[in-house]
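One chain of protein is taken out of this complex; the other chains stay put.
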Amino acid sequence: MRRWTPYWLALPAWLWLAIFLVVPIAAMASVSLTTGNLIDGFTQTFSVSNYSDAIAKYSTQLVRSLVYGGVATVIMLVLGYPVAYWIAFKAGHRKSMFLFLLLLPFFVSFVLRTISWGFLLADDGILLGTLKGWGVLPQDFHVLATTVAVIGGLVYNFLPFMILPIYVALERVDPRVIEASYDLYASRLSTFRRVVLPLSLPGVFAGVLMTFVPATADPINAQVLGGTSNTMIGNIVQTEYLVNNDYPTASAISFTLMAVLLIGIFIYARALGTENVLEAAAR
Amino acid sequence: MPEDVPAIELDGVVKEYLAHGETVQAVKGVSLTIGEGEFFSLLGPSGCGKTTTMRMIAGFEEPTKGLVKLLGQDVTNVPPNKRDINMVFQSYALFPHMNVWENVAFGLRRKKVAEAEIKQRVGDILEIVDLTGREKRRPREMSGGQQQRVALARALVNRPRALLLDEPLGALDLKLRQQMQTELKRIQREVGITFVYVTHDQSEALTMSDRIAVMNDGLVEQLADPREIYERPASKFVAGFIGTSNLLSGTVDAVDGDLLVVRLGEHDRILVPGQAAAGDTVDLTVRPEKITISTERPEAGLSMVQGTVGELTYLGTYNSYAVALADGTEITVFQQNAIDSSTTAERGDTVWLSWRPQHSYTLS
Partner (left out) sequence: MNNPLLRGLTQSRYSRRDALRFAGYSAAGLALAACGVQGQKAAAPSPSAVADFWSTQKKNGRVVFANWPEYMPEDQAPLKQFQQATGISYEYKEVIQENAEFFGKSEPQLRAGQPLGYDIIVMTNGLQLGKMIQLGYLTALDHKQLPNFAANAGASYKNPAYDANNTYTIPYQAGVTGIAYNTKYVDEDITSIQSLFDKKYEGKVGMMADAQEVGNFGMFAVGVDPDKSTQADWEKAAAKLKEQRDQGIVRKYYAQDYIDAVAKGDVWLSQAWSGDVFQRQLAGEPVKFVVPQEGGTIWIDNMAIPKGAANPVDALMLMDFLYKPEIAAELTAYIQYVTPVNGVQQILAGKSDEDSKALAESSLIFPTEADYAKLRPYRTLTNAEEPVYNGLFQTITQG
């Protein structure tokens, strides 16, 4: 009897996954292969034209989303790694305070944070207005409604998800291993390159996944901070779903995005040598 | 001790830390000299400053005061990667993402040694530590003893001027530890490199070392070879820390040439070499195996005390007696389990304990 206990205990989680992940995905897959409209009904035609039409129509936004997500992820990595490193190795007993500060913005809702960015970066707002007043910036300079604002917003909103896993990985690096490297004639740079960086790769891997995927799919930053040519694929899904009630197209785009992201992750994992990465992470 | 330039020299080294706003002296002034090719141990209980001392030699800590010299050169402020010294860490600190070969080759690669030579030297050292054929293993796929040998090879392959070992055998079980002690000694002889060995295990230090510095509370209590440390502990601390010792305390009755005559009880008469005047109180020590136990009064010229046998423990090759003196002091006596052992005493017997004067020492 008792040997079944773990299975029983795992059952709720499995059911949860089955009901809230597998069933909706299956339903969405099915919907993506229907044709029709809400009024006349959708019929299961198994036609893949939804996919080809959606890709043809929205390839610009899809590619743009991947580029924005990718660029934002790279920036987050470049900005986030030193922060994670600093907290892990230099913050001393104030570590938990800095981690708390890092998470502090998350006590405010995502949308509100993004909107407050819009406020901060207004053309004649506190930041730009002041700089323009000093003559540092030309009068017609603006940040909002540009690609820079959208990517900046993505970076701002997802940065902690890059920092935290890298921090956790760095935190797990045995300081004696770092000393051993110094002891074995490695300079600081070479210790970082040969020892610290490889050992933190599982964290980098997790951080990239946790930021690239949501950043690519995010609709809010483009909507609040973007201009006329910053529409991302998340906005398109939203419009197709809510405004046009074109469920098949919305599902097809969602699946296309999912597929593209999965393929991207797979390639990325292969390039980074996931087996080692995941093994090291599991250690 | 070989002459010419010493491998390592510490001169009045002090290390202070700031802990919770208070300055704590971990090392309070250590001066010592370690010769080339010597097997030198820093021995002491945890918190005695031995690890800090070693880390200052390695370069991981900078002394607050004093100098560290390697082969006569002042390296006090030289970072570890510029010191020709390598270290074997407690729990090894192997690079988990590298296999054995890469771990061992790490130092040589950083020193930009030619690839062919690296291949040669890594191969050689792996042979010495008996790990040939396991080059592709990852550290976590190996036993503790094997990891230990990788750590050793990783350090030795660089042919450092000195090798520092921080409790390297601490994580191993008893049998493996004894095996590795012999192994380490063999390897040290083979490569002829100065070893500085940090341990809290006195038997390990006594077995392997050429010389031992016994540390306590940030200071060196005694620096001598194992025999002298054991036979002639310089302080109460050393006597207590190394092996089993009997500590006695009494008043000097008279001075007889080189010998002090110390009286404990009515029939007791202890002769001990030392400098003191009549009437002084002295502490002295005598090892349990130096004491003879008998039911008859021993011959004159020996130190002798009378007591009652308490606990008697059979320990195979020898017996251990706990004998209580009149003033309550308990003395441990080891007696060889010899065939002709005629003087076996029983619990409750009144016995005489005796030893030669030169086997006891006064303590500072």
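Of note:
A and B are the chain letters, set down in written order, and residue numbers restart from 1 in every chain.
Operating definition for what follows: a contact is a pair of C-beta atoms (placed from the backbone, for glycine too) under 8 Å apart; a residue touches a chain by one contact, two chains touch by 3 or more.
Remember, predicted model here, so these are calculated numbers, not experimental data.
Put simply, the hidden chain is in touch with A once you look at the whole complex.
Residue A:N245 is the one among A:S52, A:S96, A:T130 or A:N245 that touches the chain not shown. Considering the whole complex, the residue from A:G70, A:P105 or A:G125 that touches the absent chain is A:G125. For the chain missing from the display, the contacting residue among A:M76, A:L154 or A:V224 is A:V224, taking the whole complex into account. Listed residues A:P6, A:G41 or A:P138: the one in touch with the omitted chain is A:G41. Annotation for subunit A: contacts to the undisplayed chain at residues 24, 26-28, 30-31, 34, 36-44, 60-61, 109, 111-112, 115, 118-119, 122-125, 140, 142, 144-145, 219-220, 223-224, 226-229, 231, 235-236, 238-239, 241-247, 250-251.
Definition applied: only the chains that are shown with their structure count from here on.
Subunit B has its Cα centroid 57 Å from the Cα centroid of subunit A.
Chain contact summary for the complex, subunit B toward subunit A: residues 58-60, 79-82, 85-87, 89-91, 93-97, 106-107, 110-111, 140, 154-155, 158.
Of all residues in subunit A, only 174, 176-177, 179-187, 190, 194-195, 198-199, 276, 280, 283 touch subunit B in the complex they form.
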